[in-house]
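Written below as C-alpha cells is the structure these notes are about.
For this view, one protein chain was removed and the others were kept in their places.
Here the chain labels run A, B and C in written order, and each chain numbers its own residues starting at 1.
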Amino acid sequence: MDPKDYKKNVAEYADAAHGVVHSHFRTYLIVFMALLLGTALTYTTGRMHLGNWALVIALVIAFTKGTLVAMYFMHLAEAKGTTRLLMGICLLFIAVLIGYVLGDFGTRFRPANSQGSKWSDLPASSTTRGESPDMPRELGTTP
Amino acid sequence: MSQSASSNPAAAPAEGHAPHKSYLTDGTTVRSWLLSVDHKRIAIMYLVLILLAFLVGGIFALLVRIEHLSPGPTIMDAMTYNRVFTLHGVVMVFLFLVPAVPSIFGNFLLPIMVGAKDVAFPRLNLLSLYLWIFGAGLALWGMINGGADTGWTFYTPYSTTTTTTVAPILVGVFILGMGGILTGLNFIVTVHTMRAPGITWFKLPLFVWASYGTAVVQVLATPVIGLVVLLTAADNTFHIGLFDPARGGDPVLFQHLFWFYSHPAVYIMVLPAFGIISEVVSAFSRKNIFGYRMIAYSTLGIAFVGFFVWGHHMFVSGESTLDAGIFSVITMLVGVFTAIKVFNWVGTVYGGAVDFKTPFAYFCGFLFFVVFGGMTGTALGVVSLDVHWHDTYFVVAHFHFIMVGAAMMAFLAGLHYWFPKMFGRMYHEGWGLTGATLITLGFIVTFVPQFLAGNYGMPRRYYEYPEQYQALNVISTLGALMLFTGFFTILCYLIYALRHGKLATSNPWDSHGYEWRTASPPTTHNFDGPQPFFPEEPHLYTTKPAPEAQHAV
Amino acid sequence: MDFFKRLLFLPEQASTFASKVDELHVFVLVATILASIGVGVTALYFFFRFRRRERHQTTEYIVPTVMTEFLFVSVPFVLFLLWFALGFRDYTWVQTPPRDAMDVYVLGKQWMWKFSYPEGPNGVNVLHVPANRPVRLLMTSRDVIHSFFIPAFRIKRDVIPGRYTDTWFEATKPGTYDIYCTEYCGLSHSKMLAKVVVLKAEEYENWVKEQRMGDKQNRQDALADTTLVSPRANLAQQGQRLVGEAGCLKCHTVDGEQHIGPTFVGLYGREERLEGGETITVDEGYITQSMMVPGEHIVSGFPNVMPTYQGKLHSMETAAIVEYIKSLRTRDVVNTASKGPVYEPVRIQ
Partner (left out) sequence: MQSETAAHPPSRLAGHFASLPVQDNAARLGMWLFLSTEVLLFAGLFVCYASYRFLYPETWAAGSRLLSLPLGTINTVVLIGSSFTVALAVDFAKQGKNRLVFFMLLLTLAAAATFLVIKGFEYSHKFHAGELPGVHFHMKETEGLLPGMPLFFSVYFAATGLHALHVIIGAGVLTWMALKAWRNHFSVGNYVAMENAGLYWHLVDLVWIFLYPLLYLI
C-alpha cells in the first residue's frame, strides 16, 4: 500500500483509539429523508402518464437515490480512489453492454429482430404471446 | 511496518530454532494438505487437479482427432462425437485454461513476488479450490450422466432444447466461475495491500502485473457468464424462455452476454501466459525488460479493451453492420497491444546473454505462435474476411494457436522455470529440450493443416466431412499424436524428477526475480522473519546507470 | 495471386464477393506469415548472436527510445487499421443487397435446407440460381440456429429461428458448389449439406419453366412444409382459406356481425348460452364438435341448420379452421399476411 494511505490509516486508527469517533446520525437521517422523498417523487411521476419521459425521469431519480446510498450510506464519498474507480468501471461496463446490445437491435436488419417486436415488421407468432401452453413445442431436437 | 510482523507471535517463530521446514514437509498428513490455507500447498493441489483435468480434456481431443482420420464414421457415432468435442471444449476452457496459470503459478508465486507471507484471504483461497473441485465434479457428473452436446458455447436455443444433460454442466460452470472470482479477488487485494516495503507498482515483477490484469478481468467478467449460465440452465430445465425465440426471446442476446464474458476469458487464459514469458525472457537473457512500462501498460490495455470487442464473435449472427464495424476497429487495438509486448520481448533478448534452457526453448516456440496466432486473430477481426472464416477450422486453428501455442507453451515454460522453486529438484535438461521440441513440432503439424482446412472451407464441429479435407485432417491427427507423445514425455521426466532429480539450489537460474530470494522449496511463511525489503527492480541484471548514460535503442 | 491462393488452400472463386475479398484475404495472410517469420527469425538471430558465453556474463542496461516505442505502437496500428478499413468496406458491400436482386427464401431445419422462389419452384438441398444476377437470400430457421455457408462464394450468414436474416451473392461461374451448415445444430450437423447449382441465365429460365409444369400436389406438400411463418400462424392462414372454400362464410361472418350462425370474431374463449339454458366456454373441443355434430349444442338464438362436416374435412383442415377461429379472438390480432420480406407461399394456379 502507498505510504500516504498508510499514514492516513494509522492516523484514523490513532483517532479511534482515543475514542474520537464522529457519529453520522444527522447525515444518515437527511439521506434517509431524501430517499423517502425520492420514492414518493418517482411514485407520483410514475403515475402521471408521461410517455417516453417516464423512463428518463424514473432513471434519473433512481440514479440520484442510488448515488445517495452509495456516497453516504456506503461511504463511497470517503473511499479510496481504487474503490471509486472500480465502481466507475462497473458502471461503464454496464453502459457499454446495454449500449452495444440496444445499438445492435436498433440498427440491424429489421426482420432480424424478434417477430412481433417494435423493431421488427413481422407479426408475432402465437407462442410469443404466450397463448397456448398446450401447443407442442416445434423445437424438439434430438431424435 | 517491518517491525509489526515480528511483533506478531503467530507470524514467525523466535530466532534460534531449527531451520524452518519447507512448505512441502511442514505437516505430512492428508489433513494437513486438504485443510491447508498455505497458498503454496493450495497451488500444488491445483496443479495436480488441473493436470488431471488437462489429461481428461487431452484424451477427448485425441478422440476427436482420431475420429477425423476418415471422412465417414471412424471410431464412434455422431452423438458420441458431439459429446466428446463439447466435453473437450468445456474441460479445456473452464477446468484447464482459465484456472491453470492463475490458480497454480499465480497462487504459488504472486504472494512471494510481492514479498507477502500469503494471499490476503487464505481461507477464501482454500474455498476457491473446493469450489473448483465441486464445480468440476458437478460438470463431470453431468458428462458421465448424458453429457452435453452443445459445444462449449452453449448457444441457445439448441442448448435449451437438447435432451442431453446441459443443466448440471452449466451449474458446474457457474460454480467454477465463483471459484475464479475468489482467486481473482484475492490477487487484487494482495497486490494492492500486501506489497513489501520497497516494491512500488513499477517495481512489481511483470508476472504480477499480468496476474493482476487477469484478476481484474476475472472479477469483472465472470459474474455476467454466471448469470447467463444460470438463466440458460433455468431455460433448459423450466423453460423460462429468456433466450428462446419461440417465446419472443432473442438468441442473439444470449450470444452478446456470453461473449461479454467469454471474450475477456480469452485474456484470462493468455495474459498470465504473457506474464510468465516476460519473466522467462528476462531471466534467461539475463537482461532488464526492454520496455517494462510498455508491457505493464499493454497488459492493462488488453484487460480493459478486451471488454469492448466481444461482438467480433458475432459478425455473421445477424448483428448490425454498425456494431460489427465498431467491434472490428476496437479489436485491432488488442492486436496493437499484443504487438507491443512481442516487440519488447524480442528487444529484451537484444544485447542479452541468452542461456538456451528448456523454458527458453518454449519461449522460442511461443514467440512464433503468438505472432501467428495473434495476427490471425486480428485477421479474424477484419469483418469481411471473418464472413468466410467464421465457424470454420480456421477459427479452431487460430484459437488453438493462442490457447495451446501461447498459453500452453507459456504454462510449460513456467512449469520448467519454477519447477526447482516448487519442488526443490531439477528436471533433466536434455529430456526437457526433447519434450519442448516434440511439443513445438507436434503443435505445428497439428494446427497448420487446420488453418488450411479452414481456409478451404471446412466447418468446425463436423462429425463427417467432405472428402477433399481428408489429407489435411490426417496430417493434423498425426501431429496430435506427436503432441500427445510430447506431453507424455514431459509427464514422465517431471514425475521422475520429483523423486530422483538433482537437488536444486535456491536460485538455479541466477535469476533476479523476487521469488528466487527465498529457499527452494520455500518455507511455509515464504520469508523467515519480518517482511523482507526489496530495494531493486526484479528484472534488473546490472546496476541501473544514470538516465543520461543509459543505452537506448 | 494464383500461387498464393493455392498455397492458402482457398476454395474456388465463384462470386463477385469472392473476387472482391480474396485479395485482402491473401494480403492479410501473407502479411501474417511474413510478420511471424520476420519476428521469429529476428529473435532466432538474437538468440544466436547474444548467446551466453560465460557463466557470469553481465549485460548492458538497454531501454527503448521514445522513437522506438512510437514505432512499436504505430506500425502495427497503421497496418491493422488498413486491414479494418478494407475489410469494413467489403463487409458493408456484402451487407447491402442490390435493389434488383432476385429473392430466394431459405429455410434451415434439422437437418436440411429448403429453398423457395417467389415465382414458383422450390427445392430441398439444391439451390438453383442464375449466373451473373444478384440473388438475395432471406433466411430463417424452423428450430435452432444454423448458418448458411457457401465457401466458393465466401458468404456466410446465421439462420435464426423466429426471425429473418439476409445475405446476397452474385455467382460468376456456372457450376455446382457446396453449401454447409456452420453453426452447430445437433446430431446430424455435419450432414446438413446442400448444393448450389449456378446456371446460365437461359438455362435457369428453362429450369423455372420445367418446375412450374411439375405436378401441383408436390408443390402443395412443399407449401405445408416450407412455409416460413411459424407453423401455427400458418395453420390459421390455411384455415382462413378453408373457411371460404368449405362454405363456412355463407352463415358465419368474420367482421363481428351476427348472421345465420354466430360470428367467428371473438368466438373462441367466449361463454355461450346454449338452447338448454346451460353455458359453455367455446374451446377447441366445442368448435370441433360443432363442425362434426352441429346439432349437439346449439347456441341459443340461432337456428339448428348447420350441416355436418364429418368426412368432408380431414383432421388437419379441421385443426386449421379451429386455429383460424382462435386467431380471431380479438379484433386487434393481426392475421393478414405480413409486410416486408416475409415469405409468401408458392402461388397455386
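The working rule: a contact is a pair of C-beta atoms (placed from the backbone, for glycine too) under 8 Å apart; a residue touches a chain by one contact, two chains touch by 3 or more.
Quick caveat: nothing in here was measured; it's all calculated off a predicted structure.
Between the chain not shown and the residues B:242, B:280 or B:380, the one that touches is B:242. Residues 1-5, 7-11, 111, 116-122, 124, 181, 185-186, 188-190, 192-194, 219-224, 226-228, 231, 234-235, 238-242, 244, 247-250, 253, 256-257, 525, 531 of chain B touch the missing chain (whole complex, contact as defined above).
Where chain A meets the chain that is not shown, the touching residues are 1, 5-6, 9-10, 12-14, 16-17, 19, 21, 23-25, 28-29, 31-32, 35-36, 39, 42-43, 46, 54-55, 58-59, 61-62, 65-66, 69-70, 72-74, 79-80, 82-83, 86-87, 89-90, 93-94, 97-98, 101-102, 105-106, 113-119, 124, 128-131, 133.
Rule of thumb we're sticking to: only the chains that are shown with their structure count from here on.
In terms of Cα centroid distance from the overall Cα mean, chain B ranks first.
The distance from the centre of chain B to the centre of chain C, with each centre set as the mean of the Cα atoms, comes to 38 Å. Inter-chain spacing, taken between the CA centroids of chain A and chain B, is 33 Å. Of all residues in chain A, those that touch two or more other chains are 109, 112-115, 125, 127-128, 138-142. Looking at chain B, one finds that residues 149, 157-158, 161-162, 245-246, 248, 252, 318, 321 touch two or more other chains. Of all the residues in chain A, the ones that touch chain B in their complex are 1, 6, 82, 89-90, 93, 96-97, 100-101, 103-109, 112-117, 124-125, 127-130, 137-142. Taken together, the chain B residues at the contact with chain A in this complex read 1, 149, 157-158, 161-164, 192-193, 195, 220, 224, 244-250, 252-253, 256-257, 260, 307-308, 311, 318-323, 326-327. For chain A in complex with chain C, the touching residues are 109-115, 120-123, 125-128, 131-132, 135, 138-143.
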